[in-house]
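Yeah, one chain of the complex is gone here, protein chain that is, but the others are all in their spots.
And then subunit A:
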Amino acid sequence: MEAIWLYQFRLIVIGDSTVGKSCLIRRFTEGRFAQVSDPTVGVDFFSRLVEIEPGKRIKLQIWDTAGQERFRSITRAYYRNSVGGLLLFDITNRRSFQNVHEWLEEAKAHVQPYQIVFVLVGHKCDLDTQRQVTRHEAEKLATAYGMRYIETSARDAINVEKAFTDLTRDIYELVRKGEINIQEGWEGVKSGFVPNVVHSSEEVIKSDRRCLC
């Protein structure tokens, strides 16, 4: 029996080759870190449940994508059905930061007619001594794009939970406010299994009271 969840969100993880996309996802979904990880060839798939508030669980389905440019012909098919994305660069690799814009353009071009909520992730923050991108300039760029910025390390398990959970909360808020809607034929957001979805413990108590009347 699968755990009960309120919504299911699909997220896509993108960014240059070797910025650490697979390692970040593995840390998040499996709690492990491998010193060396195979290059991702094509697209891979992971999932995990997160609790954004006590009792409120969201199921995340995460696409891991190949960073090498030519694989974009394969990976671009996966934007359309994603509601959120983590755009990674490696803080020790300036070029991967410069390519952020290109990744965003790529995403924009292929997500139509839907939209994706992105978070900009400066990865490998444990390697601070080799840093080539300052936190300040990354924050500035993220602000310009209207995204959050967060620095993570899969090796030292820094902010990995936070990166995924914050993004999940943001999307949840948008769904709650009706700015993102569940749509037929779109896999980005799906409603949970529970019939008569109970949104919080308060509502349960309220309805109980009503019954007593």
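Operating definition for what follows: a contact is a pair of C-beta atoms (placed from the backbone, for glycine too) under 8 Å apart; a residue touches a chain by one contact, two chains touch by 3 or more; residues count from 1.
Definition applied: contacts and distances are computed from a predicted model.
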There's a gap in the complex where one chain should be. From "LSM2-LSM8 complex subunit LSM8", "NADH-ubiquinone oxidoreductase chain 1", "Growth hormone-regulated TBC protein 1" or "DNA sliding clamp PCNA", what does UniProt name that chain? "Growth hormone-regulated TBC protein 1"
In the complete assembly, which of A:11, A:25, A:66 or A:189 touches the absent chain? A:66
Provide the residue numbers of subunit A that touch the chain removed from this figure. 17-18, 35-39, 41-43, 45, 47, 61, 66, 68-71, 73-74, 77, 81, 187
